[in-house]
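Note that one protein chain of the assembly has been removed; the remaining protein chains are unaltered in position.
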Amino acid sequence: MDIKICAEPFDPWQEIQGHQHSANNMAGKFGATSIFIGTMRDFNEGDDVKGMTLEHYPGMTEKQLEKIVAEAARQWPVIDVLVVHRVGDILPNDPIVLVAVWTSHRGDAFDASRYIMEALKSRAPFWKKELLKSQAERWLEKNTDGYS
Amino acid sequence: MDIKICAEPFDPWQEIQGHQHSANNMAGKFGATSIFIGTMRDFNEGDDVKGMTLEHYPGMTEKQLEKIVAEAARQWPVIDVLVVHRVGDILPNDPIVLVAVWTSHRGDAFDASRYIMEALKSRAPFWKKELLKSQAERWLEKNTDGYS
Amino acid sequence: MSIKVRYFASLKESIGRSEDNLEFSGPATVGDVWHRANPDKTLPDNSLAAVNMDYVELNSAVKDGDEVAFFPPVTGG
Partner (left out) sequence: MSIKVRYFASLKESIGRSEDNLEFSGPATVGDVWHRANPDKTLPDNSLAAVNMDYVELNSAVKDGDEVAFFPPVTGG
């Protein structure tokens, strides 16, 4: 289980591969990997977005993410979990969040990764401030339910 | 939308990155990527498994996968989909299947990727024959519901 | 009419052939194709059938030039 907060851009594929290689005991044991990647878009609520600043509460972020991953591990037989979240100044097309879950069977991987993402969205103390093309800045006021 | 049948081992991260790079129009437009990877395990139903041969019905495989992806695209606003499936002789820890779905919002990515995986499992004409450590061969008789 | 028949996986192994080419003089269903090709063998209950690479029921009619396939439940993914 690994939880990382990154102040610099990260490459989700390198993160996953690095994690799989360091967790050698997984080879041959897992049958399913479910991965979610959230990426910064260049538009939101009808406006062109130039960039974003992601603030967080150091310490509480890690504590809450560890709780969430532990909850998932209690509910589904997960073999391993990797969570990476970006903070600081972010540009469109930058990955913001990566959640990867390794399990024996696919249903558990899908369920656990989705659980972690939904819980992260509602409980991990991150806040996004958008910089619009118009130079205006605005704090995002709430996270969506994932469908809007 | 891209559907590939591979007779040789494939690297899921290279496949995804190659697809993202060739689909340049996606940069900044997608906010969510949901990826599922099925990997060969070295055990099944209590037995040690040395290898596997994946047979398929060339032509029908592609036709059914195209139908499944089109069904997903009718149900959710997907920006892009990549499906890669291995055939031939497979070793433990080899990736067998990759499904990647790019959308604006996370709920759609999770739902569409899961739909594609479940439909692939029940309708795409692939058949697995396991080679056990005991040298016995056995055809898998049915796909699981993803939880066993 | 000419019908090409294909078999896959464990069904192919138990029959010992991967293909048949049959001629029919009158109308026929997918089930008829099986019986003509394998008069001594019942199609296993859980088998699937396809015509021209789409799933069909055994009572579907076939037409000249069709490719009919029989195979066990799929196990990909």
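Per-chain numbering from 1; labels A, B and C assigned in written order.
The rule we apply is simple: a residue touches a chain if its C-beta (ideal position, glycine included) is under 8 Å from a C-beta of that chain, and two chains touch if they have at least 3 such contacts.
Because the structure is predicted, anything quoted here is derived from the model rather than measured.
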item	value
Displayed partners of the chain not shown (whole complex)	A
Among A:Q20, A:T33 or A:Q64, residue touching the chain not depicted	A:Q64
Residue, one of A:I16, A:I96 or A:A112, that touches the chain absent here	A:I96
Footprint left on subunit A by the chain that the document does not show	38, 54-57, 59-60, 63-64, 85, 96-97, 117, 120-129, 139-143
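Definition applied: only the chains that are shown with their structure count from here on.
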item	value
Overall pattern in which the protein chains touch one another (line/ring/star/complete/other)	line
Most distant chain from subunit C, judged by the mean position of its C-alpha atoms	A
Where subunit A and subunit B are represented by their mean Cα positions, the distance between them in whole Å	23
Interchain centroid distance [CA atoms averaged], subunit B/subunit C, Å	27
Rounded Å distance, subunit A centre to subunit C centre (Cα mean)	48
For subunit C, residues that touch 2 or more chains besides their own	77
Junction residues of subunit B - those touching two or more other chains	38, 117
